[in-house]
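Just below is one structure, and these are the notes that go with it.
In this view, the complex is presented without one of its protein chains, the others remaining in place.
In order of appearance the chains are A, B and C, and numbering begins at 1 in each one.
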Amino acid sequence: MLSFESDYIQGAHEKILERLVETNREPLSGYGNDKYCESAKEKIRKACGCEEAEIFFLVGGTQTNMVVISSMLRPYEGVVAAQTGHVSVHEAGAIEHSGHKVLTIPGHEGKMDAEELSTYLKAYWDDVNHEHMVFPGMVYISHPTEYGTLYTEAELTAIAKVCGTYQIPLFLDGARLGYGLMSRETDVTLPVIARHCDVFYIGGTKVGALCGEAVVFPKKNMPPHFMTMVKQKGALLAKGRLLGVQFDTLFTDNLYYRISEHAIVMAEKVKDIFREKDKQFFLDSPTNQQFIILEDAEIERLREHVRFDIWEKYDERRTVVRFATSWATTQEDVESLRALIH
Amino acid sequence: MLSFESDYIQGAHEKILERLVETNREPLSGYGNDKYCESAKEKIRKACGCEEAEIFFLVGGTQTNMVVISSMLRPYEGVVAAQTGHVSVHEAGAIEHSGHKVLTIPGHEGKMDAEELSTYLKAYWDDVNHEHMVFPGMVYISHPTEYGTLYTEAELTAIAKVCGTYQIPLFLDGARLGYGLMSRETDVTLPVIARHCDVFYIGGTKVGALCGEAVVFPKKNMPPHFMTMVKQKGALLAKGRLLGVQFDTLFTDNLYYRISEHAIVMAEKVKDIFREKDKQFFLDSPTNQQFIILEDAEIERLREHVRFDIWEKYDERRTVVRFATSWATTQEDVESLRALIH
Amino acid sequence: MLSFESDYIQGAHEKILERLVETNREPLSGYGNDKYCESAKEKIRKACGCEEAEIFFLVGGTQTNMVVISSMLRPYEGVVAAQTGHVSVHEAGAIEHSGHKVLTIPGHEGKMDAEELSTYLKAYWDDVNHEHMVFPGMVYISHPTEYGTLYTEAELTAIAKVCGTYQIPLFLDGARLGYGLMSRETDVTLPVIARHCDVFYIGGTKVGALCGEAVVFPKKNMPPHFMTMVKQKGALLAKGRLLGVQFDTLFTDNLYYRISEHAIVMAEKVKDIFREKDKQFFLDSPTNQQFIILEDAEIERLREHVRFDIWEKYDERRTVVRFATSWATTQEDVESLRALIH
Partner (left out) sequence: MLSFESDYIQGAHEKILERLVETNREPLSGYGNDKYCESAKEKIRKACGCEEAEIFFLVGGTQTNMVVISSMLRPYEGVVAAQTGHVSVHEAGAIEHSGHKVLTIPGHEGKMDAEELSTYLKAYWDDVNHEHMVFPGMVYISHPTEYGTLYTEAELTAIAKVCGTYQIPLFLDGARLGYGLMSRETDVTLPVIARHCDVFYIGGTKVGALCGEAVVFPKKNMPPHFMTMVKQKGALLAKGRLLGVQFDTLFTDNLYYRISEHAIVMAEKVKDIFREKDKQFFLDSPTNQQFIILEDAEIERLREHVRFDIWEKYDERRTVVRFATSWATTQEDVESLRALIH
C-alpha cells in the first residue's frame, strides 16, 4: 500500500541508524552529558549563526511545546497562538494541564497576523479589568504551520517587533522546520529565526529522526535549572546519546537540509500531479504537506491504494485531504501516485 | 576507561538495532498503533501469563512513574512509598509536580515492610482528622529496589494483601526488572508480579533498550482514555514503532531474560572480586548493582581507571560506592576490574 | 457619591448581620459541621424541591467555579462554555490553572445555544483525531449571564438534553441567581434548575451576603471526598458558621427572594429613566444589570456624580456602560439618578 499519510510513518534516515550502530558500545554518561550531544549542539550553534545559543534535546513535539511554554511562563501568564495552532487544538490540552491558558487570535491559513496580535495585546492592556484576566506572556507560532504555510522574514520581523514592544518572548514551533527552510519560496533561514525568536525548536521526529527535537535558546535565556524542570515533567531521556547522535548526524554534511529538500522536490511533484488533473487546492502550501479538495467518491476509490490524511469536510460531497511527503518518499512512490490519479 | 557507572551507559543490545534497521522503511501508523507494538504486547501478555493484560509503552522511568501514579490517583490521594523510593527522592518532584504527595514509610535496604505499611494505613484511617490529610491512594514499590534488593513472593503477597484490605492499587516499578527476575535468589516471576500487582512496568532503558518502559495493567484496569492522558503529559511517542520493535525484540527468544542473566553472572563475578579482597559490602544485593564500602583514598586511586558511582558517605574516611553491571558488561571488563582491585 | 457600580459594593443585608451578632458566642464545630450549616442546607433543599440534594458552602464565585469544575472533570476533560463565560474570560485563568481547558462556543448576549452546543459535541466525537484533543466533559452556563440575560426553561431543557445525550454534567453558575429567579420575565425557578442541572450554585456574595456561595448537587452526585478537595484548594472555611448563618438567614422568610425582587424593581426604574431619555440599550436585560450605550462626553459628565461600570467601547464616540442595582439600592438612589439623567 502506497502511503502519503504523514511524515512520521517511517523510521529514521539510514545514516542515523548507521551512526547509532557505530557508537552503540561506547560508554557514555546519561542525561545528555555526552560528547555526541555536545558535538550536535556545536553544529546547531553554527547552523544558527549563533555561538551563544543554549540547546536542549527533548523527545517529542507536544512534550517540547509543553516544557518550553510552562517553564518560560509565570503562573499568571498564558500563551497567545493562532486558533489553529497545534498547542491550541491537537495536544490534548497539554498546555492547560500544565496550568496555562492558550489565548487564541484568528489564524489565516495557519498563520497569525502581526497587526491582529498587536491589537489583541493592546486591548488586553487597555482593559481596566486586565488583572482579572490571563496575562499574555508569550507568543507561539509554528513554521511551517499546521497548514504547511510559511512566514516571510518580513512577517516574522513584524511579529517579533510586537513581542518586543510588549516584552514577551516569541516561540517558534519547528516540528517540520526542515521542510520550511528548504521550501523554494522562503527567505527564512535558521539564522533569521535565531535572530527574531527567543526560543524555537528544530524538529527531528518529522524530519528523519526516530525521535527528538532540539530546543534552541539563542539569547542566553534558557530558564535556570531547565534540566530539573525537564526531569520533573518526565521528559529527560536517560540515554541522551540517542538524541545527541541523531542530531549530530542530521547536522553533519547538511543531512538535515538535504533530506528536507528531497521532500520538497517530492511535494512539488505531488502538487503537479493534482494540478494536472485540475484538482482544487485548499490552500497553496510551499512545503511538504499538500491539501487538496477531493470528491468523497474519489477519496473512497483512492483509499484502496494509497493512505493519506482526511483533514476536514469541505462541503456536502467534498473533503479536504492531506498528502504529505518526507525524507523517505521515493521517486517510485510519486510515480505510483501519478498512475493512480491519472 | 573501564566503566561500571550504571546500566544505561551503552546503547542497545545489537539485536534491537538490527531489528530497527530491518523494519526501518516499513510505513507504519503512529502513536503505538502498529503491528510491532501489537506483537510486543502479545508476547508480554504471554510472558506474564495474563491474556487480559493491557499494555502501554512509554519512554522513560520517571515519566512512567509520573504518568501511572497521576492517572490512577484521585486528586485527594497520594502514593505511599519507602523513604528511599525513587519517586520520593530522585525524580525532581515529578509526582508532586503532578499534584500528588508522596507519603513515606521507612525503607529497609530499599524495601517496605508489609506490617509497617499496614500500621501506617490503619493509623491514617483511625485519625479523626484524616479528611484533612492526604488519602493514601496507592502503594509504590520498586523491584529491584534502588539498593538492588528484591522482595520475596511472600513479601509481595503480604504487601498485596494489605493493599487489598484498603482497596488501593499496588504499583511495582520495574525499571531494572530483568535483573530482578534473573537473580539467583528470587522466587518472583513475571506471572507472580502480574498476579499480585495492579500495575507494573517492565523496564527497557536499563535492560538493553535505547529507551522504553512497558506498563502492564493485568486486571483490565487501565484508566479510561489513558492514551489521551499520556499525550497530555507530553509522553506519547509519535513513532511508537521505536518502542514496539524494541520490546518485540526483547520478548523474542527470551532476549530480555538472557541479557539480564548475563548481567547477573557478571555481577556475581564483581562481587567475588571485592569479596576476595575482604571488602565490606554496604548490603547484600542479589542483582546487578553492588554497593561496596571503600576507603576514600582507594576510591581516588580507582577512579583513574574505572568509572563507578559515588553513593553516599559511610563515615569520616569511607564512602559507599556502586558498581553496576548490565547486558553490555563483558568478560574482559570484569577481568580488567579484577586486575585493578587485586 | 451615588453608586450603581456593581452588586457587591455594600456589606450584607442587615438581617444577616443581626443573626451573626446573635449567634456569635455559641461554640460551634468548624469546617461546616455546625447546626446553622445544617439548617441552611435543609432550607435550600426545600427551596429546590429536592430532598436529596447535597449542599456545600464555599466563599466566592471564581473559587466555586474552579472547585466544582476541577473536582468533577477527569484530567483529560475540559469544560464547554460560551466565549463570554466568566470562567473563560474573567477568572485569571483559574480553570486552566487547575489543569483544564475551557472549550468555547459562540455566546449570544451571553447565552449558549443548545443546537450549537450539540453541533460542537458531535463534531468533536466525529473527529478521527479526537483522542488527541481535549474531551468536552462538562457544560458551563451562567444564569443570569454576564450580560444579565436569562435562559428560558425551554432553552435550559434543550441544553440539558444535549448534555444527557453526551452524558456530561450541566453546571449552572448562579452568582446572581436571585436576580434571575425574581426577574419578571422568567419561567425558571429553583426546582426547575435542580431538575435540569447536575450541579449549580446559589450566589450569596452578590445577593446580600458578606461572602458565600451554596453549591447544590441535586442528584446524589457530589464527588466523593469533596470536602478534602475543597481543603486541598484552600477553599475550606474554618468558621463554616459564617456561611451557614448567612444562608440560613437568606433562606428564612424568603429573604433571598425578597431582596432580589427589590433589586429587580429598582432595575426596572433605572431602565425607565434611560428609556425616557431615549437612550439606546446594548441589549435587553431582564435582571439587575442594565447595559446602556452612552456618548463619551455624557459619561464624563455623569461620572462626577455617580459610579457605574465601563463595559466596552461601542464605536468611536460611544461606550457601553453598566448600571447595576442590588438588594441595597434605595428608592432615593434611583431618584437621584433620575435627576442626574434628566
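Observations, loosely collected:
Note that a residue touches a chain if its C-beta (ideal position, glycine included) is under 8 Å from a C-beta of that chain, and two chains touch if they have at least 3 such contacts.
Being a predicted model, the structure only gives us computed values, none of them experimental.
Displayed chains that the missing chain touches over the full complex: A, B, C (touch as defined at the top). Per the touch definition above, the residue from C:G32, C:G61 or C:G107 contacting the chain not shown is C:G61.
Interface note: of C:L17, C:V265 or C:I310, the residue touching the hidden chain in the full complex is C:L17.
The chain not shown here is touched by just one of B:K15, B:K35 or B:H97, and that residue is B:H97.
Residue in contact with the omitted chain (choice from A:Y76, A:Y166 or A:W311): A:Y76. On the side of chain B, the interface with the absent chain consists of residues 75-76, 78, 89-93, 96-102, 128-129, 131-134, 310, using the contact rule stated above. Residues of chain A that touch the chain left out of the display are 70-71, 74-76, 99, 131-132, 135, 224-225, 227-229, 231-232. On the side of chain C, touch with the chain left out of the figure occurs at residues 1, 3, 5-6, 8-12, 14, 17, 20-21, 23-30, 59-67, 91-94, 97, 205-206, 210-211, 228-229, 231-239, 241-242, 307, 328.
Just so it is clear, only the chains that are shown with their structure count from here on.
Taking the mean Cα position of each chain as its centre, C sits at the greatest distance from chain B.
Taking each chain's centre as the mean of its C-alpha atoms, chain A lies 34 Å from chain B.
If you average the CA atoms of chain A and of chain C, the two centres end up 42 Å from each other. Averaging C-alpha coordinates per chain places the centre of chain B 50 Å away from that of chain C. Among the residues of chain C, those in touch with two or more other chains are 75-76, 99, 131-132.
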